[in-house]
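Presenting chain A:
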Amino acid sequence: MAENIPMLALSPTMEEGVIVKWVKNEGDAVAQGDVLCEVETDKATMEYESPADGVLLKILAQEGSSVPVGKEIATIGEAGEKAEGAAKTAEPEHEKEEKAVEKPAEAEKKPQEPAKAEKPPEKAEPEPEPPAEQTQKPRLPEEAPPQQKMTKPAAEGKFVATPLARRLADERGVDLSTVQGSGPDGRITRDDVKAAVSKTSPQAATAAAQGTLEDKTIEITPKRKVIADTLSGSKFSAPHFYLKVTAGVENLMAARARLNKSLNAHVSVNAFLIKFVAETLRRHPMVNATWKEDAIEQHAAIDIALAVSQPDGLIAPVVRDCGAKGILQIDTELKALVDKTRKGALTRADYADSTFTVSSLGTYGIEEFTAIINPPGSAILAVGEFMKICVADENEQICAKLCAKLTLSCDHRLIDGAIGANFLRDLKQMIEYPIEPLY
Partner candidate 1 sequence: MAKSDAKKKTQYGPEFLKGLLEGMLLIRRFEEKAAQMYGLRKIGGFCHIYIGQEAIAVGAAAAIDPARDYIMTAYRDHGHALAASMDPKVVMAELYGKITGCSRGKGGSMHLFDVERHFYGGHGIVGAHIPLATGVALKIKYRGEKGVILCFFGDGAVHQGSFHEALNMAGVWKLPVVYICENNWYGMGTDYRRVSAVHDLSSLASSYNMPGKQVDGMDAIAVFENIKEAVAAVRTESQPSLLELRTYRYMGHSMSDPGTYRTKEEILKQKEQDPILILKNKMTADGVLAEDDYQQMDKRCKQAVAEAVDFAEASEMPAIETMYEDVFK
Partner candidate 2 sequence: MPVIAYRDALNQAIDEEMARDDRVFLIGEEVALYNGAYKVSRGLHDKYGDRRVIDTPISEEGFTGIGIGAAMAGLRPIVEWMTFNFSIQALDQVINNAAKMRYMSGGQFSVPIVFRGPNGPAEWLSSQHSQALDAIYSHVPGLKVISAATPYDAKGLLKSAIRDDNPVVMMEAELLYGAKGDVPTDEYLIPLGKADIKRPGREVTLITFGKVVHMVLAAAEALAQDGIDAEVIDLRSLRPLDEAAIVASVAKTSRCIVIDEGWPIASVGAYVAWLVSHRCFDRLDAQVELVTSEDIPMPYNHQLELAAQPSVDKILAAVEKVLYL
């Protein structure tokens, strides 16, 4: 019996899918589970597996076409069969409560379909007593009774199922009245439903096996809203480009170790980085500037923000006027700001109006990344993990060297590639040989 197969929802939110490629051609023999075609969903490109054994009789949706969930994409039947006679498949089910009773309703309609001569083989099997009322009285679709009434007869004593089994059946469109329960007194369990699902839809079975995430709606906090608005505003209005260098940080770490030892202190790496960035910015005023639509504002003060992760979202407190401050003072102010951040005591004055931002994900083991510019600044430096990498030294010998990968995101409206490149080159130089700029 030829059967038209529909586009399936291959992601939870998919409304339609684009046929990227047909893997099988018309006339090819297919087995249940074979990949028929590749479908691009709203999330990814997924493989569409054949729900049945047979021959791919006809391709109804060509490569490149977008097909709504539920619409037929191909006909599968036996060799020599005509595709035109294929039985229609179900319309997409929008109300999940209807799913549980879809089959009995279908069964009634089927006699009226063109393919009525070919009774579905499963009808020949003794079904576990579908509700008599539904099988005997033909019912037009518009007469469909309210959902509650439709699910109730099944729930009332026709079968016993665990709550999880009921829910899974609901989600996967399994008619529990067709499932044989393996639990005590024939109780239908999760495994019974999964077995039933995998018999009919391999995709659904895979999805069901995947874990226990919960659907839930998280309310957007005001802070999250600000982050979303600021960053999407930045990303959508400022044309970003990215420059990457690898900088050796051994001198920096050695200098820091000396300083910490002599002061018996714990000056942070970030304080050093901020100071080096400030010194470099002083030499590249266009990177310490703001795009104002009708003008470019260069800033006298170098106000550097440091991105700090918080459970309720990111925030970037600002160390003011870093050009005029030493590493120790920057460190002290930075620690006070981070402390304030942890206590949730930052005020707007603490985080607004930075001219440049530093973001570091090194402690997460991130080697390198690109960051979104934090306005009103026009560039942001993304600092990766300090890690040993193999390099060739002056004598062409391979050695391990402590390095960090730096990525500068620039707003191309005011920072051209060369400006950004010069800045980053000088910053790398500053980090590697902090004495040299003083020559």
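Assume a residue touches a chain if its C-beta (ideal position, glycine included) is under 8 Å from a C-beta of that chain, and two chains touch if they have at least 3 such contacts; residues count from 1.
The set was built so that all candidates are chains of the complex that A comes from, given by their letters.
Keep in mind it's a predicted model, so treat the numbers as computed, not measured.
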Response to the item:
Answering which of 1 or 2 touches chain A in this complex, the right candidate is 2
Worksheet, complete the sentence: Listed in rising order, the residues of chain A that touch candidate 2 in the complex are 162-167, 182-184, 187, 189-191, 212, 214
